[in-house]
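Note that one protein chain of the assembly has been removed; the remaining protein chains are unaltered in position.
Per-chain numbering from 1; labels A, B and C assigned in written order.
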Amino acid sequence: MTTSGGQVDRSTLEDLAAASRILVDQGVFDAAGHVSMRHPHHRERFLMSRSLAPEMVQADDIMEFDLDCNAVDPRGRNGFIERYLHGEIYRARPDVMAVAHSHSPSVIAFGLTDAPMRAMYHNAAFLAEGVPVFDIREQFGLTDIVISTAAKGAALAQVLADKSVALLRAHGMVAVGPSLPVAVFRAIFTVTSAAIQHQALALGGPLAALDAEEGRLADVVNVQTVGRSWDLWKKRVMR
Amino acid sequence: MTTSGGQVDRSTLEDLAAASRILVDQGVFDAAGHVSMRHPHHRERFLMSRSLAPEMVQADDIMEFDLDCNAVDPRGRNGFIERYLHGEIYRARPDVMAVAHSHSPSVIAFGLTDAPMRAMYHNAAFLAEGVPVFDIREQFGLTDIVISTAAKGAALAQVLADKSVALLRAHGMVAVGPSLPVAVFRAIFTVTSAAIQHQALALGGPLAALDAEEGRLADVVNVQTVGRSWDLWKKRVMR
Amino acid sequence: MTTSGGQVDRSTLEDLAAASRILVDQGVFDAAGHVSMRHPHHRERFLMSRSLAPEMVQADDIMEFDLDCNAVDPRGRNGFIERYLHGEIYRARPDVMAVAHSHSPSVIAFGLTDAPMRAMYHNAAFLAEGVPVFDIREQFGLTDIVISTAAKGAALAQVLADKSVALLRAHGMVAVGPSLPVAVFRAIFTVTSAAIQHQALALGGPLAALDAEEGRLADVVNVQTVGRSWDLWKKRVMR
Partner (left out) sequence: MTTSGGQVDRSTLEDLAAASRILVDQGVFDAAGHVSMRHPHHRERFLMSRSLAPEMVQADDIMEFDLDCNAVDPRGRNGFIERYLHGEIYRARPDVMAVAHSHSPSVIAFGLTDAPMRAMYHNAAFLAEGVPVFDIREQFGLTDIVISTAAKGAALAQVLADKSVALLRAHGMVAVGPSLPVAVFRAIFTVTSAAIQHQALALGGPLAALDAEEGRLADVVNVQTVGRSWDLWKKRVMR
C-alpha cells in the first residue's frame, strides 16, 4: 500500500482547487482539463482532483498519488485516466512543482501543423525557449489519444524535455512551472499567445517575436510578479 | 389518432429540456435550435419541445410525436416546423436515440465550401468518419431552406447515412448519438472542432487530424466519459 | 411647431426601449447604436431614444420626431445627431417601419473592401437581394463621417434603395424592416452572417451562399417566425 506524503494544509488544497476553477474562468479549460501540484512535503507524491469537471473541483476533491499514479487513500474516488501525464512529468522533471493539461482550441491548431509556436509577447516569454509537439503515433501507433499509461506519460515527458510547454497533437497542451501560480500563468498566456500568433501570421511577413534571450529575461519578471495576477484570478473564483 | 408511447419519467423530460438550455449555454444554439430524443418506451415515438426559443424550454414544453411527426397530445401547443428532420432520422437510423439541430456559425462556413470538416482532436473523434453536406437544392431546387416536410427530412437522413454529423448547406448542422448526452456532446465539440480547423487551415500545410481509426478508438472514450461533462453542463443550466 | 402623431401605448415605448437593449445584449450595439420605429398612428412621425448609450434606454427616453427630425416635445432632451439617417429612410421608404444603425466590427470590414456581403444562411436571407455600400466621400468629400444632416441621410437612403441592409464605409450599417422585431432580427443576423462569411471566404473556393430566390423564400419564414426570437430577446433584457 502506498503511504502518504503527509498532511497537507487546507489552504494548499483550496489553492489547487481554485487553480482548476481559475483555468475555467480564464478560458483555458472547458468541461475537461486538470491541474496538479507536487506534494509540498514529499517529492514522490502529487496532489490532483478526482475525475470531475474542473469548474466543480473543491478542496475535498483533491486526491494524493504516488509517481506510479496509485492513489494513497482513494475512499471510493476515481482519479483521471490521464493522471499518468502528471506523474511522469514529476518523475522526469525535479524542477516542476505543478502541471496543467488542457484542450485549448487556439493551441491545438499549432499542434496539427508545422507552424511552430513562438512567444508573441513578454507574458508568454516562457515560449521563447521553444514549444515541442508530442505526436502519440510516433511511438504508439493508432491509439485513442489518451495519456492512459505510464509509458505514454513518460514519452510525453521526454518530448517536453526541459521546456515549459508542450503541445499534444490532436489533443491539447501541457504547461509546467516551479509553482502552482506559475504553471497556471503559463497555461493562460500560452492560450493568449497562440491567439495573437494566429492574427500576426495572417498579417504576413516576418514576426518580431521574442527571441530566446528576451524570453529568458522577461520570464524572470513574470515569475516575480505572478502573485498580482494570481490574487485576482483567485478572488474571481472565490466569489 | 396517434397513440402515446407511454408515460415518461419527469426526470427524462427535465433532461431533454436541460439539453436544450445546455446547447444555448455552450454556444451551440442561439435563439433557434432544437434537440429531441427517442421515446424511452416506444421506438416509433420521439420527444421534442414545442416551438420555443431553446433557452426557454422547460419540461412542460416537451411534446410527443410519432415518426410521421404528428403530435400525440398537442393541447394547443405547436411543434417546430423542422421536426421532420428529427422524425426521419429516427426512422432511418435505429441506433440513434437523440438528435440536435443548430445554426452554428463556425460550422455553417464548412457547409458553404468544398473544404471537408475533419476531426481536429479527440473530443471531436466522431467527425473522423467523415462529415457529409446536405444541399437541399440537389433534390428540391430553390426552396426556403427549411426541412419542413417528411420528404426533405428523409433526404437529409439519406445524406447523413451512418455518420454522426451532417452539415446543411446555408443552414446549419445535425448531430446524432446513441444517447441524449452523447448527441449533446457531439453538437458541442463539432462547433469547437470547426473553430480549431479554421485556425489550423489558416496556418497552412498538411493537417495532422485524427485518422479514421484514431477517431473510432477515441470516440469510445468520449462515450464512456460523457457523464462527467454532462453533469457539469446540466448543473450550469439548473442554477 | 411640430404637432404630435398622437399618444403612443406604453407597451410600444417599452418595446422600442427593449429593442435598444436587445441589440446590446445580442452584441450588435456597443456604447453606441440606435434603433427607431415609425409612429404607429402617423406615417410622418417616428420614435427614437434621446442621445444615450443604448444599454441604458428606457421607455421614458423615447422622443417623437417629424421626418425633418425636429423633436415634437423635447422637454430638454437631446436627440442623436444621426437621427437624420432614420428620418430620411422613413421618408424614402414607405414600407419601412423600423430602422437600426450600428457599428458592428464584422460588418464594418465588408464596408471597407470590395468583397460583397452575401447571405450565408437562411436567417440572413434578406441579404441575398444584395448589400449596397454607402461611401460618404462620393457626394460629400472629406467629412467627419457622421450622418448629421438631412442631405446626408437622404443620400444614404438613396443608396439603400429597396434593400434591407446597407453598409456605411468606415462607419457601420443600417438595417430596416416592416416591423420593429424584423428590423432587430435583421441587424442581429447581418452581424452573424458577416462572421460566417469571414470564415467561409478564408476556407477558399466558391461560396454556396443563398441565391436571390432562396433568400426571398427563406425571408418569408423569418418574418413569420420572428416572434419566437423576439420573445426570448425581450425576456432576456427585461430580467
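Quick note on the criterion: a residue touches a chain if its C-beta (ideal position, glycine included) is under 8 Å from a C-beta of that chain, and two chains touch if they have at least 3 such contacts.
The structure displayed is predicted, hence computed values, not measured ones.
For the chain that is not shown, the touched chains among those present are A, C, taking the whole complex. Among the residues C:Ala59, C:Ala92 or C:Leu201, only C:Leu201 touches the chain that is left out of the figure. Counting over the whole complex, chain C has residues 30-32, 51-53, 55-56, 81, 103, 105-106, 108-115, 135, 137, 142-146, 169-172, 198, 201-202 touching the chain that is not drawn. Residues 119-123, 125, 192, 195-196, 199-200, 202-211, 213-214, 217-218, 220-221, 225, 228-229, 231-233, 235-236 of chain A touch the missing chain (whole complex, contact as defined above).
As a working rule, only the chains that are shown with their structure count from here on.
Between the two copies, chain B and chain C, the C-alpha superposition involves a rotation of 90 degrees in steps of 5. The most central chain, judged by C-alpha centres against the centre of all protein C-alpha atoms, is B. Taking each chain's centre as the mean of its C-alpha atoms, chain B lies 33 Å from chain C. Centre to centre, using the average C-alpha position, chain A and chain C are separated by 46 Å. In chain B, the residues touching two or more other chains are 202.
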